[in-house]
Structures are given as structure tokens and as C-alpha cells.
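Shown here: the complex without one of its protein chains, the others still in place.
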Amino acid sequence: MDHATLPIIIFILLFSSFIITMIILTKRGKEVFLRPINGLKVIDDAIGRAAEEDRPIMFNLGFDDLSVNLFCSLAVMGYVVRKAAKLSMPVYVPLAQPLAYAMAEEFWKDGYAAMGKEGMFAVEDCLRYMSSNQSALGAGIAGWIKREHVGANFMFGTYGFESMMLAEAGQQAGAFQIACTPSFYQVPFFMVSCDYTVFGEEFYAAGAYFNRDPVLTGSLVGQDYSKLVLLLLIVLGSLLLTIFQKYDYLRLLLQW
Amino acid sequence: MAEENKKRSLWDRIQFCDPRILYALFAVVVIVFEMVQVKMPVPNPVWVGKLYDKVESLPLDKAVLIDCDYGAGNRGECEGQFKAFIQHLFSRNIKFMVVTWTTNVEGQKLGRQVLDEVAKKMGKVDGEDYVMFQAIVNAGGVTLQSLAKDIHGFVVKDINGRDLGDIPMMKNFRSINDVSLIYRVAYSWGGIPWIGFVQSVYGTPLAAGSAGIESSTAYPYLDSGQLCGLLAGAAGAAAYEKRIIDAGITEETGIGTKTVSVQSFATLFVVVSILISNFAMFMSKVQSRRANI
Partner (left out) sequence: MSKRNILKIIAFVVGLYFFLEYILPEKVGGEFDSYEVNSPVCVEKQGQKLQFYVGNYYKGRGIIGRMVRKDGAWKKDPKPVMQRSLFLKFDQYGLAEPDCAITPEGLTLLYMGQNEKEPVLCFAESKDDGKTFQKKGPAVFSTNGLFKVSENNPNGFLPDKIKTFAAEYSGGRWEVFLFTMTYRVFRASGSDLKHLELDEEPLVGATLTEKSPNAFDVALEGRSPTLFYIMDREILKFRKGGDGQWAPLTWKASAGNGSNDTMYAGGRYNSADGALYLGTRQMQKGRPIDSPFETALCTVNLRDHSDGSPLATEMTIYKKVGAQPRPTYLSYGTEWAGKFLTVVGSFAIFIAMINLMLFHGKKIYQSALNYNAPLGEEKLPGGGAPMRNFLKNAGYSAVFLIFLAVMIVCALKGQTDEAKGTGWKTTFDFLFNAIQAPMGSAVFSMITFYMISAAYRSFKVRSLEAGFLMAAAIVCMVGQMPIGELLASLVPESWKLLQLPWLSSKLLSVLNAAAYRAVLIGTLIGSVAISLRIWLGLDNSVYSSVD
């Protein structure tokens, strides 16, 4: 089928309604508790530390093409660039995807412009398209980190095997490293080499931690409700399937 | 620095040894076992057998679509898988199409070398038994969707610059409905786009070959039946090679089988080094406790 089946339509509508309702409620002033995520709290510290040591900052965007993940990473990058611009520090952005280049450039320029530091650093010095080839990308960035003696290394977005190279290069350069990725299986590599690692859906929540925008926090709560529904369905389904194994109609319902 | 070292206990020195020593030891292990080939029993994962059986049961009037996206880096693991797989397809006279991406030139080059070599050996003809498309610009799921709907309209040319319409075997293969199996071989099997945009839409079976490291992401999809087989790393390649050798399709030992024995000892080295570092940590703790008493 090319088109949504009935269950998919129901789930789409259900999840969307959770998220939108919670956004509306938080906008009206509903108090929301956000579990602190250490890895995101320390971003300011990382920038501060790099500034103290007068070492540049690097922000990796991973392998994301024009996608939701890229937007998430860019939102954080915008924050980091602005902070760095305030302290007149360069933020290096190596890029793996040509399409991401144009987007990142906009965010980068915008960040410096917002702090009135337009033209302080040349775009082509700081933003560099490396390669779409993982090996070349890894080697290139690792070299860049070591040559420039990067002080804070942020790794946001999806990664492949180059994760290990980036993280170890940063580790050896003594950079303060924060990784935040939805790529589940790169997490161990980041864990051993980074100071903080954030993974899974917290990656998507990252934006919400910097400005307590009711839209972002509300949608986080909405996501939690959606997950709760799924959890209930999983538990219920496993129970029903275990108890009523023989009934065809039930299996039909479950296969639905 | 030297004085500091003297102060450190032996165990501490082992625990915090210069990584370059480890690197050197590791290199020695790999080189030695690369030269001295030790014959090892080949593991036999379930999912390799399932893929093999799947290929055995494929109809002859449909084609297999191979997404060849490995690179020089993971050649050791993926090339063996790719080679064994196409040998099996050739032996069954199943026609196949190979897709590569502009973002990974290596996939195209390496894939083509293997393809030409195997085809020559098995007496197969480009354009009649197999075809490799021109590299496609990958723009995510939409690309796969367009490819699935209309191969001729989307790909246009093969790697030799011929129009797809002029290629004899392509006359019968026009869309994903003429494809009986999709096999993606890459460092990261990265199957979510294939599953989301092709497998779940058209129901075409999907199998994957990936580097060992990334293969663990595939297990949930194997369980759910969205993937019908998996070759994980060099071990997967070796297992598949063993099967085609057992079936009499080829006689030579493949790359996978060769790699897997070296890999075995390298893994052993890693395990042992982790154990040593832990033991050293434990001993130095014991020592410092004694010193404190």
C-alpha cells in the first residue's frame, strides 16, 4: 500500500492530538517538569571552558541530510554559535552532506549576526564541506581537531563508524566533548570517549532545554503520553496473545 | 615524567600504559595471523541460513535488486558477503540489478570489480544476466519510492551508459513488482528507508549484509519479519561462503573465511587486553588499600 492504512491514520491522529493538546496547555500556563539532562546542561560550561583556554569550538552535524535530525542539531548549533559569538570565539562546522551545507551556513551566519559579530570569522574557514565518504570525513575532522587544538567538541546528529575517530581525536586533544545522537549503536563509542553522551529521544528534546519554549516542552509531554499509549498496547497485546492463543479473530485484531 | 613513572606501581603502569604499545601489539597479532592462516570452524548463524534458503526458493522470472553501498573501509567484511551472494545468484541463473549511490563512489567501483570478476569466472554476460545501474543521487526515501515505482523512468542508464531500454534483461523488469528480493550490502545496513518506503509498501522481501558492528541494529527487524536474512560481518560472509562451497557452487575459500580467522584472534586480543587492564586496576586498588593500612 502506498497510503496510510486505517491503524496508521488512527495513530497519526492520536499522537498528533496528544502533542498539540499539550502544546496548547503549556502555552496557557500549565507547569511542566523537565527531567534534567546533564549532557545538555553542561553545554554552557563546555563553551566557557573552551573560551577560558582560548581554544576553538567544533560543532559536528553528523551525516544528516535535509531531515528532521538536521533541524534538531541545527537548533542546538544556533544556540552554541550565539554563545560563542558573544565570547568572540570561532565555531568550526565540518559537514558531510552538501545539502546540509547551505542550511548550516545560514544558521552560522545568523548566530554571529545576532550578537553583532558579523564578518568576525570567514565562513569558508569555519564551515567546511569535508566529504560524504565516511573514512575521509573521519580522518579530515580528526586532523582538524588535532591541528586546531579544539577545546570543546560537540557531536550532534547521526553517525556511522567515524564516531569513534572523532571522539578519540577529541579525547586525545583534551577537548571537552558532548555527544548527542539518535544513532543507537554509536553510543558505546561516544560513551567511552566523551564527557557526556545523550542519546535516543533526548536528542529531539535538546532544543527544549535551552529556551523553555512552551511549544517544545509541551510537545515533549505529548510525546510521553504517546509512548504511554504504545506501552499499554504492547503490554495488552502480549497478554492477550499469550492468554487467547487459539482465537483467530483476536489474532486478526492483533495483526491489524 | 620519568620520576613520576618510577613512583607509579607496576600495576598502575600497566593500567595506564601508552596506547601506542597496545597499537603495536595489536598490529603484530593481526599481521602474524594474516600470514599464518589458522583454519577455524565457521560459525553458522540462523539468519544466514534463512537468506540462503530464500535465494534457493526465488522464482526465475523475477530479478533481485542489490543495493551495493560498501566502501574500501569495510571491504574486508562486506566484499565477501557480496561476492558469495552474487555467486549464489549466478549459479541459480537469477538475474539481478545492482544499485549504487553517488554519495559512495567506492561502492560502485568495488562492487563492479567483484561483479566483473565473478561474472567472467562463471561465464555470465553483462546486460543479460546482471546489470549495474548508473549511480543514483540519493535524496532519501523519495528516491527509493521513485525507484520502486518505475525503474526505467528513474534510472535511465546503466553504468556503461546504455539506455535501460536497450538492455535485454531489463525488458522484463520494470518496477519493484518484478523484484523478488532486495539485498542491501553496506557498512551500516541502514534499512529503515528500505523498510519504510519499499518493503512495507510493496511487501518485497528485504535482506541485509552489514559490518559486524552495525548488524546488531538489524535484529529487531529480523524478529518482526521485515528483514528476511542477515549477513553480519566477516562471520556472516564466511558462513555464506561455507554454504555455497557445500552446495558445490564454488571451490575457492572466500575472503570472509580468510578474514574471520584473523578477526577471531584480534577479538581475543581485545578481550584479553580488557581483562588485563581490569586485573591491573584491581591489583592496584588492593595495593593502595594495603598501603593505606
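For clarity, chains are labelled A and B in written order, and residue numbers in each chain start from 1.
The rule is short, and it goes like this: contacts are C-beta pairs under 8 Å (C-beta built on N, C-alpha and C of every residue); 3 or more make two chains touch, one makes a residue touch a chain.
The structure presented is a predicted model; accordingly, all values stated were derived computationally and were not measured.
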Tell me the shown chains the invisible chain touches, ordered by label. A, B
Checked against the full complex, the residue among A:34, A:102, A:120 or A:243 that touches the missing chain is A:102
Of the residues listed, B:76, B:111, B:209 or B:254, which one is in contact with the missing chain? B:76
Write the list of chain B residues that the hidden chain touches. 16-17, 19, 22-23, 26, 40-46, 71-76, 102, 106, 109-110, 137-140, 142-143, 145-146, 149-150, 152-153, 156, 160-161, 163-166, 171, 174-175, 177-178, 203, 212, 216-217, 219-220, 222-223, 232-233, 235, 238, 260-261, 263-271, 273-274, 277-278, 281
Hidden partner chain, residues of chain A it touches: 1-6, 9, 12, 15-16, 19-20, 23, 66, 68-69, 71-72, 74-75, 78, 95, 97-99, 101-102, 106-107, 109-110, 124-125, 127-129, 133-136, 138-139, 161-162, 164-165, 167-168, 171, 182, 184, 189, 192-193, 199-201, 203-205, 207, 213, 215-216, 219-220, 222-223, 226-227, 230, 248, 251-252, 255
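Here, only the chains that are shown with their structure count from here on.
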Chain centres from averaged Cα atoms put chain A and chain B apart, in whole Å, by 28
Residue positions on chain B within touch of chain A in the complex are 71-74, 103-106, 139-140, 187-188, 201, 211, 213-214, 216-217
Which positions of chain A touch chain B when the two form their complex? 1-2, 65-67, 132-135, 160-161, 184-185
